[in-house]
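Up next is subunit A:
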Amino acid sequence: MITGMSGKMYKILLPLLMIILFSCEKENKGQKKKETYSESGDQIDIHYASRFQLIIFDSFKELKVISPWPGSLDTFTYILQKQNFQESQISVGQNSIKIQLPVKSMVCFSTTHLPYLEMLDEHEKLSGFPTTSYISSALFRKRVQAGKIKELGPSNEINFEQLLALDPDVVIAFSMNSDLSMIKKIQLSGIPVILNADYLEKHPLGRAEWIKFMAAFFDKESQADSIFSIIQSQYISTKRKLESVSIRPSVYTGVVYGDTWFMPGGRHYGSIFFQDAGADYLWSANQSDETLQLSFESVYEKAQDADFWIGVATYHSLKEIQQADERYTHFKAFDDGHVYNYIAKLSDNGGNAYFEEGYARPDIILNDLAKIFHPELMSDHQFYFYEKLY
Partner candidate 1 sequence: MDHNPCVIELKNLTVGYRSTKKVIPVLQNINVNLQKGEMVCLVGENGIGKSTLLRTLAGIQPGLEGQVIINGKNIEDFRIQELSKIISLVLTDRIFAGNLKVDELVSLGRHPYTNWLGNLTPEDQDKITWAIEISDIKNIREKPINELSDGQFQKVLIARALAQDGDIIILDEPTAHLDLPNKISILKLLKDLSDHTGKSILMATHELEFGFQMADRIWMVLKNEKFISGVPEDLMLNHTFEKLIQHDAVNYDLSNGRFSVNHELKWQCNLEGDPTAVFWTINALHRNRWSITQEETNVKIKAVKIKNHFEWILSTDKKNITCTKIEEVINSLKHFQHL
Partner candidate 2 sequence: MNKQVLTIFTSLVILLILLLLLNISLGSVYIPFHKTLTFLIGKDIGHIGWENILIQFRIPKAITAILVGSGLGISGLLMQTLFRNPLAGPFVLGISSGASLGVAIAILTGMSFGLAINQLGIGGSWILTVSASFGAFLVLSVVILVSLKIRDSMSLLIIGLMFGSATGAIVSVLQFFSKAESIQAYLIWTFGSLGGLTWEELKIFIPVIFLTLGWAYTFSKSLNALLLGDNYSRSMGVNIKKTRLIIIIATSLLAGTITAFCGPIAFIGIAIPHITRLLFNTANHKVLFPMVIFSGAILMLFCDIIAQMPGKEYTLPINAVTSVLGAPIVIWLVVRRKDFSKSFSG
């Protein structure tokens, strides 16, 4: 890890180094060759996220997104040209484009991109969004209602005409596979498209760290850094508090669909949350960072006497759970009523802030979980995303 230059960051860096050794995982970086520029630049500190890098030069910034979809070996390089500087002579190739800063209007393709804008106070830059009904944030919803955010249709088949008419400075998109035809189509019409890979980060803080990615477009790197430091330190302080608990309650998560129970693997961020919150996640020994597909009976065998059942899809009540499948009631956690779900912040249009703001605030999620498992240690915290089911 290359040390940064900013004075503020320096103070947090050393203790961070300790934690990084324990919690961070490094993703395969793909192309390792370094671009050689005439200028020298400072790479900003990224501790948990593994899929983007940002180097700030005098006249431009180099933003790299690594392996933006599952199984991808590609790296995308985005040159963000600073204002009032001569245009750099850097040539752009197949996986790179140039963008002129500052960005005055932006279109995002996922609700998970939005909290960063809100936190950086750049929410007014969002000019369009696909399926605006998915947005949970009250702030953005108001702007949608006021007509300030254009509806662009379903994200897999964007309304091109509307998008072209909107003519945003940049589009932040994501891809689930190597089919980039729609993205290329947008780029051909002159609108730059940036791939965002935040959904693939495996560590809770890794996802939140993408605020620094978003900040690059608005020259708000230091703000992002501060905000993230706070999130990070709150997360770590909670984690520290719980590291030494003597009793770790056992926990399982998820529900069954058809014959399959989707359970996060031991290295999935779901598992990391539970472990960091002072619980014993029953599948923590598993080595996968993907979601496991288990049979109902094998979940039952392992979790029948577990203390807590956390995260139950869209169920609102124990009765609903029982009606869905009577066999859920044979678990001790259900019998004792220790069932919690992340539905405390539902919006009236069917959205859930847990899947929007939640990704940017892992510290709150961790606090919620810690309060569930060790309420006596978390008396100051009020539940935010989670609530108990009755």
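A quick word on the picks: all candidates are chains of the complex that A comes from, given by their letters.
Please note the rule applied: contacts are C-beta pairs under 8 Å (C-beta built on N, C-alpha and C of every residue); 3 or more make two chains touch, one makes a residue touch a chain; residues count from 1.
If you're wondering where the values come from, they're calculated on a predicted model, not measured in any experiment.
Touch between subunit A and the candidates 1 or 2 in this complex is found for 2 only. Note for the complex: subunit A touches candidate 2 at residues 134, 154, 156-157, 176, 257-260, 292-298, 300-301, 304, 314, 319-327, 330, 350.
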